[in-house]
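Have a look at the structure below, then the notes.
The complex is shown incomplete by one protein chain, all other protein chains being positioned as in the whole.
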Amino acid sequence: MSAAVRTRIFSPDTTDRVASLLLWASAIATVLILLSIIGTIVYRGIGVIDISFLLDSPRMSGAEGGIFPAIVGTLCLVAVAILTAGPVGVGAAVYLTEYAPDNGVTHMITFGVECLAGIPSIVIGLFGYAFLVVYLGFGFSILSGGLALMFMILPWTVRASEEAIKTVSGDLKEGSVALGATKWQTIRQVVLPSALPGITTGVILGTGKAIGETAVIMYTAGSSLLLPESIFEPVRALPYHLYILASEGISDDMAYGSAAVLLGMVLLINFTAVTIQRYYQARSGLRH
Amino acid sequence: MGTEDIEIESRNLNLWYGSAQALKDVSIPIEKNRVTALIGPSGCGKSTFIRCINRMNDLIKGCRITGKVLFEGRDVYEKDVDVVVLRKRIGMVFQKPNPFPMSIYDNIAYGPRIHGTQAKRELDEVVEDSLKAAALWDEVGGILDKPALDLSGGQQQRLCIARTLAVKPDVILFDEPCSALDPISTARIEDLINVLKHDYTIIIVTHNMQQAARVSDHTAFFLLGEMIEFGETKQIFERPVEKSTENYITGRFG
Partner (left out) sequence: MTRQTRERMIEALLFASAVTAVVIVLLIMVFLFKEGAPFLIRYGIHTFCLGMEWNPIAMDGEPSYGIFPMIVGSVYIAAGSLVLAVPLGLGCAVFLVEIAPPWAQALIRRGIELLVGIPSVVLGFFGLVLLVPLIRESAGGFGFSILAGSVILAIMALPHIISISADAITAVPETYKQASLALGATRWHTIRNVILPAARSGIAAAVILGMGNSIGETMAVLMVTGNTPILPEPLYDVLDPVRTLTANIVIEMNYAAPGDHREALFATGIVLFVMVAILNAISHRVLKSRMEAGR
């Protein structure tokens, strides 16, 4: 009898139970890690954030005052990055999905996109410094930083747009071509509108990546805390500002506030992207 | 039949998808303002054949063609043929209704717009005429700005026909236009085809014998990429020459 009980204890049932428990535990641990990060930043940062924190310029290297120029700097950099990476990325995706013949050049392009996605951001930053800042003479500026960011997010916009374009049904394209539409007319008027939600989601997610990126812009955008007057002037992006505040021990409070604002911006953007995606998925789901 | 009545004619048409031959030496004359039906078991090359006529097969990678398809006496595969003009003159309606995700109005206006018609009044007119010709005006005339995708399957298919009519083609190719529709919608489209044939040359692929018998003047029977028999529909259905045609028509094929 007791032998029977003993075998039961070590029967697969128990292992199964223990394994389940461990798997639950790993999932819970992951969620807890996430909550502790977001919780800490929000909890400590929210008290710092008020109108003057958002709209004032920093004083005493950022130990007092606000972070307005850094927010403006970030928005300028991201605007340049998206306005360049968006069209180029969508164009590349249209070429790769609709035009590209199956040959060496096309393989090289796909390979190039993959390579670019794999290059560490600090290497892109170094390149941006050598090429944009020094060689092209753009100096530390919004233009240099924005373009360097563009190099970083380009592969993501290409991929997201490709995915979106590939989901457009061939029936629609045939319908358009059979009416005598040219290839470009078909793409412009049928394919791109249908792929737009997916493309938008991809580009917005790219924005999220660009907003939080630091290593790429440290040596391209500069670190000026003055409000820029043109894209040829330097700015200090919010993540870089946070890095300086934290690593130089300037002010914990200001750092928490900056971190919370940065986190808020990124999460808001990602939330928007995901919501757009879900909305359109749900809508197209109804149709079938 | 006199040669001057032949609008389209395929001559010794062969087609390969990669290394697989899908059409073998197909020659068919198609008369003007008549309905020609293509019948045959699944996979025998009916769709492939009609897609040769408006060169939709150009879109398929690895597709190779020999032989000729004459349209008004000229080979559509000649180098200097403008496929855009060709497709404008030879319209096509697909098996599955494929309206664009736009309003009903924009669907119909799509063709005229890409071909350069911009004036609102002109477009309004084309939209109304096309919808009337496709027997859809009574149902959608008041809801032109509604999404086309909200229509029923049968309405969508008539919308696709109207969309094709809007570019004023000479020929319309129908690839199993009713296979996704209920019997009532099917009957309406058959009626429509009977009216349209006064103004257009029509080629229709169908799996439905009765439909071929009801709507067509001529019928071609395909089997495994070959055109087995071609003739007056009445003759094909009542006195087929070939044994395989008879077997198919009497339902002894899968």
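Just so it is clear, A and B label the chains in written order, and each chain counts residues from 1 on its own.
The rule is simple: a residue touches a chain if its C-beta (ideal position, glycine included) is under 8 Å from a C-beta of that chain, and two chains touch if they have at least 3 such contacts.
Just so you know, these numbers come straight off a predicted model, no measurement behind them.
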Next item on the list: Based on the whole complex, identify which of A:I38, A:L55 or A:L83 touches the chain you can't see.
Entry: A:I38
Note to self: Tell me which stretches of chain A touch the chain missing from the display.
What the structure shows: 12-13, 15-16, 19-20, 22-27, 29-31, 33-34, 37-38, 40-41, 87-92, 94-96, 99-100, 108-109, 111-116, 118-127, 129-131, 135, 151, 154-155, 158, 182-184, 208, 211-215, 218-219, 239-240, 242-243, 246-247, 252, 255-256, 259, 262-263, 266-267, 269-270, 274
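We adopt the following convention: only the chains that are shown with their structure count from here on.
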Check: How many angstrom between the C-alpha centroids of chain B and chain A?
Finding: 47
Notebook entry, point to check: Along chain A, where are the residues that touch chain B in the complex?
Noted result: 102, 169, 171-182, 185, 189-190, 193-194, 287
Item checked: Residues of chain B defined as touching chain A within the complex -> 54, 56, 59, 61, 84-88, 91-92, 94, 96, 98-102, 110-111, 114-115, 149, 160, 163-164, 167
